[in-house]
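Below is one structure, written out as structure tokens; comments come after it.
On to chain A.
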Amino acid sequence: MKYGYYPGCSLERNAAAYDISTRAVARTLGFELEELDDWNCCGATEYIAINKLAAYSLIGRNLALAQQQLHASGNGHLAADGRAQLIAPCSACFLNLRKADRYLQEDAKLRDTTNEALAAAGLHYDPGTVFVRHLLEMIINDVGCDEIKRHVTKPLNGLRVASYYGCLLVRPRLGGELSDAEYPTELESLMKTLGAEVVDFPLKTHCCGGHMTQISAEVAYELIRRLLQNASEYRADVIVTICPMCQLNLDAYQTRVNQHFGTNFNLPILYFTQLMGLAFGLEPKAIGFGKEIVSAENALIKIQRSLEPAAASAPSRPRKKKEEGLPMPRMPEDEEVSA
Partner candidate 1 sequence: MTDQFEPVIIGFTCNWCSYRAADLAGTARVKYAPNVRLIRMMCSGRLDPTFVMKAISGGADGVLITGCHPGECHYIEQNYKALRRFILLKRTLTQMGIEPGRIKLVWASAAEGVRLATEITKMVEEVRALGPLNWDHHNGHQPLAISHQPEEVAA
Partner candidate 2 sequence: MEEITVSIPDTVKPKPIFLEEVSMATPGVSRLEMCIQCGTCGGSCPSGADMDHTPRALFAMIRAGMRDEVLQSNAPWYCVSCYYCMVRCPQEVHVTDLMYTLKRMAIREGYTDHEAAPDFSQTFIGYVEQYGRSFELGLATRFHLTHSPLRKVGIGTLALDMFARDRLSFVPTRIKGMDGLHAILEKAKAITHDAELTGGTQLL
């Protein structure tokens, strides 16, 4: 399988671990990522706040380049419906690209003016010709857990993982996202496939604070605190993320949050591709370990000692039907739980 690849600014440096591990995992699983030539920043959540048309043109340039490059370089990148597939590992980039494509389709005026602007550089984009996908969604749906399982050589037995999605991959619903906008389960099933122990994490799609760390730190710190709090309540060893912004906020600002609230959280924040790499038996260094500010060493050690009994179990709610008390409603995952 071949895909276009739009790493996005973060993956160049601060989220290099994500980029490295992604490429490594791709090699193991045997899908090809062709980086988009001379891509530019997607504008994050900032540009649209200043100038709509400029924001759409900025994103438009990437889409136009993708249309050119991917449709040119043959069917390798094309989905069944003939759209060129562009993979974005960063949730913000993913949403910006996906959303722009969608609104350019819906809003004729926006489309025409955006193309008018693109024309200034001899570019043009036909909305709907590029299928923007997030790395996680692609890996889950195209590769699939069964295939991934075949490559797991060092299962993450005993590692308690909190799966953190953040916002921009699951919301807003523009079509083709994960199973649910608030309680998706894809990342969990991936982690289970890797042998990890998935902890309940009610806040898994809550906000990491986004750019608030820069603008109004107190607001951001509180949002970050809630996440760390909730994850440690369920005795997670690591939080696994799918977005560089989430990783940065939870990782780099963890110490500041501790200072601010007098807490002592010590939760390594890792990219899901890094955990995949570990389970595939790749060398930690080769998949960006050591770049995290909150060290993942304990987590790593723990996997080696995977035979030892797992930590005391987390507070869990009565899910099963119990003779005393009233039965809980039947849930789809109940079968899974009891199994």
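On the choice of candidates, all candidates are chains of the complex that A comes from, given by their letters.
Simple rule for what comes next: contacts are C-beta pairs under 8 Å (C-beta built on N, C-alpha and C of every residue); 3 or more make two chains touch, one makes a residue touch a chain; residues count from 1.
In this text the structure is predicted, and so the values were computed from the model without any measurement.
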{"item": "Result, touching chain for chain A in the complex among 1 or 2", "value": "2"}
{"item": "Candidate 2-facing residues of chain A, complex", "value": "9, 12-16, 38-41, 43-54, 56-58, 60-61, 102-103, 106-110, 113-114, 116-123, 167-168, 171-173, 181-182, 206-207, 209-212, 214-217, 219, 223, 252-253, 256, 290-293"}
